[in-house]
Every structure is written in structure tokens, then in C-alpha cells.
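Here is the structure we will look at, set down as C-alpha cells.
Here the complex is missing a single protein chain, while all its other protein chains stay put.
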Amino acid sequence: MFHSHRVQIYYEDTDFSGVVYHANYLKYFERAREHMLGVEHLVDLYQRDGIGFVVYKAAMTFREGARFGDIIEVRSSVRAESAYRLIFQQDIWRGERRLVEGEVHLACVDRNNKLVALPRLILDVLQSHPFASV
Amino acid sequence: MFHSHRVQIYYEDTDFSGVVYHANYLKYFERAREHMLGVEHLVDLYQRDGIGFVVYKAAMTFREGARFGDIIEVRSSVRAESAYRLIFQQDIWRGERRLVEGEVHLACVDRNNKLVALPRLILDVLQSHPFASV
Amino acid sequence: MFHSHRVQIYYEDTDFSGVVYHANYLKYFERAREHMLGVEHLVDLYQRDGIGFVVYKAAMTFREGARFGDIIEVRSSVRAESAYRLIFQQDIWRGERRLVEGEVHLACVDRNNKLVALPRLILDVLQSHPFASV
Partner (left out) sequence: MFHSHRVQIYYEDTDFSGVVYHANYLKYFERAREHMLGVEHLVDLYQRDGIGFVVYKAAMTFREGARFGDIIEVRSSVRAESAYRLIFQQDIWRGERRLVEGEVHLACVDRNNKLVALPRLILDVLQSHPFASV
């Protein structure tokens, strides 16, 4: 089971080699995660509680490049590794070909940039989804 | 009459001042233009004929900043100024507030970067739309 | 008299058409402005007084594209249009060719996003430079 998020590849996404600039896949992963966790929840947590998510680790393997005009799909699943860390498996697909494989670890910090436990709100949101093991 | 394209504002779009980094609105304008002209037509023109669109002029007035979590709307209309140039009026709206006003001039170039007339294909596409005067 | 700021063009700056993505020139303009005003002053103003600069207007004309590997130069001058607004003339040059012409209007806002007069500190900094008329 995975969460699916589609991304249209525009001029801005490519570099002169003709394919998507490698760092941009991290952006697509992040867009997908925001939708998985709920953009409105992220806004609330930040404004009300001063809590934000930070990326602690990220790893990617690039198999093939996406091109201008492609519509790619970010397929994501997530598990809670501890009370403090979420680990996302996130791959980029174009049709039936997997272009990029990724793993991203998230943690939460408060206004003073101190590590805090994952908020109850987020765990509840994730528990309602089949793509999450929390 | 205008073409409407919605954009979700993600972490990547903002800067530390809390609002969208000003240069990014040019990206949203460009995404909207690609959909107006047809991404598949742009790919075809480039691969088959070596013809690409280039921005010749761009101007923006910034009234208010979009924020993380906002869903903004790019409202665009276009007219052919000559056989060589398209002029797009493109504004950014959030609900009933206009945040940014823009005007972007496009021209076409061939593989040697020489100016060429706007392709028949593009003019035909635009003529079928109420947001275009060509 | 102008302020000169050099920019190396990397992969990240280009798009699949082979030249620099048009929105990126606004980034180079902004980098140059930060050096003109003094990055350390901008940090101080923001942290101590909650004052930040915002772009109010920007206009560019694109004559030729910079390419991967180019080292370009941002040539900037600035004048105070009023107690509230700075107007920067900023052009991109590669050797003796002018690639892009730009004009950018800046204003200052406080923590509540309200317009405030240009800080004394900034006017003093600019008065010491031959590229500024304030």
C-alpha cells in the first residue's frame, strides 16, 4: 500500500543535460510527504505549537531520469521508527518504470530547534491511512 | 476570460521571511503557460522541429506574499502581438485577493537560437481558447 | 559607476533548452543586492529590528542566454526614489555582451508586514558607495 502523488515535469525541473536535476527529486518527495501528513496540519502545528518537521537523513538511488513533459508519480509509505522518528520509503515512477528510489527520515523540533516527540495529531492522521505503520 | 492554474505552496517555495521567494512567481507563470499552450505540443515542437519558446520580457508587481500551505491561482490571458510574439497577462490570486500582477512576452527560436515565427500549431491551439486573442 | 558581482553558472542554473532558466536571473540580482547592502546589515536589521526588504517591482529584458560553465557579471547601481523605495538597475554581462537588463524596486517592511522608511543604517552604507545615489 502506498500514497500516490503525481508531479508534472516543467522547464524549471530540468537541467541542460535534458533530464530532471537530481536534487529536485527531494522536492517531489517532500511535496508528497506534506500531502500524506496533511498540509493544514503542518500549518497548524507550526503556527500554534511552534513544531516543525525536519529531515534527518535522506538517501536516493537514481536509475533513470525524468524528462520535460513527463508526469511522474511519487509512491510513498511510512513507518514510525520510534516516538521521535518517521521513515518514509519514497520512489519515483513513470508508468511501470521506477526511476528513483528514496528513503527519508523525519523528526520534529520545537521553536528552539530541540527534538520533540512526534505529535499525537500526526500519529492519528497516519493511523487512518493504509500506507502508514505507526 | 482567463486560464486558471492552481499551485500549492510547499516548503520549497518559501524563504526565511515566511513568504514565497519572489523569483518563484515566474515559475508559476511558466507552469500556467505550459498548460495553456499544451505541454505535449511543446515537447513535440522541440523534439520534431527544434523550436522552443523563450521569455523575452517579464515584469511583475508584488502586492502581498503567498505563504506556506496556501493554494494560489494563476489567472492568465494571452494575445499575439505580432507573428513573432505572444504577450501573457498573468496574475496570482489567493481567494479574492490579487497578490502579484505580471506580464510576460514570449518568442520562438530554432535550434540555432534564431527567432522564428510563432508555429501554426500553437496559434491553432490558442484560437480554440476563450482566454486567447490571436 | 556600478557594483560588480560575479556568478558561476552551474548545472542547477540551466534548463533542458541549454541556457539559464529565466527566473534564475532574479536570484543573481538578489545576491548582488545583498552584497551591495551588506549581508551582515541585513541579518542585523532582521534579527534586531524585525525589518526586512521586499521586492515591490521587477522587470527584465532577456537578450541572450547564459550557458553552463559561463562566469557572468551582475552590474548594479541603485538610487533612492523616496524615503521608502530603492530602485536598482541590474544588468547581466558575459564579457562585453549584455545578456539581460533588469530593474528591481525594493521597500522595507516590519514584523507585521507594514511598510517602513528605509533604515538609516542602509542609507549610510549606500552613501559610502559610488554606485549609489541616495
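Should a chain be cited, it is by its letter among A, B and C, assigned in written order, with residues numbered from 1 in that chain.
Rule of thumb we're sticking to: contacts are C-beta pairs under 8 Å (C-beta built on N, C-alpha and C of every residue); 3 or more make two chains touch, one makes a residue touch a chain.
It should be emphasised that the depicted structure is a prediction, and the values quoted were computed from it without experimental measurement.
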Next item on the list: Considering the entire complex, write down the shown chains that touch the omitted one.
Entry: A, B, C
Next item on the list: Taking the full complex into account, find the residue in A:17, A:89 or A:133 that is in contact with the omitted chain.
Entry: A:17
Margin query: Residue by residue, what part of subunit C touches the chain that was omitted?
Written below: 8, 10-12, 27, 30-31, 34, 39-40, 42-43, 46, 68-69
Check: Hey, which subunit B residues sit against the chain that's not shown?
Finding: 11-12, 14-19, 21, 23, 67-68
Checklist line | Where the unshown chain meets subunit A, residue by residue | finding: 17, 22-24, 26-27, 30, 52, 54-62, 65, 113
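Throughout what follows, only the chains that are shown with their structure count from here on.
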Check: Which two chains have the most contacts between them?
Finding: B-C
Note to self: Centroid from C-alpha atoms only, then distance subunit A to subunit B, rounded to Å. What do you get?
What the structure shows: 27
Note to self: If I count partner chains per residue in subunit A, which residues reach a count of at least 2?
What the structure shows: 11-12, 68
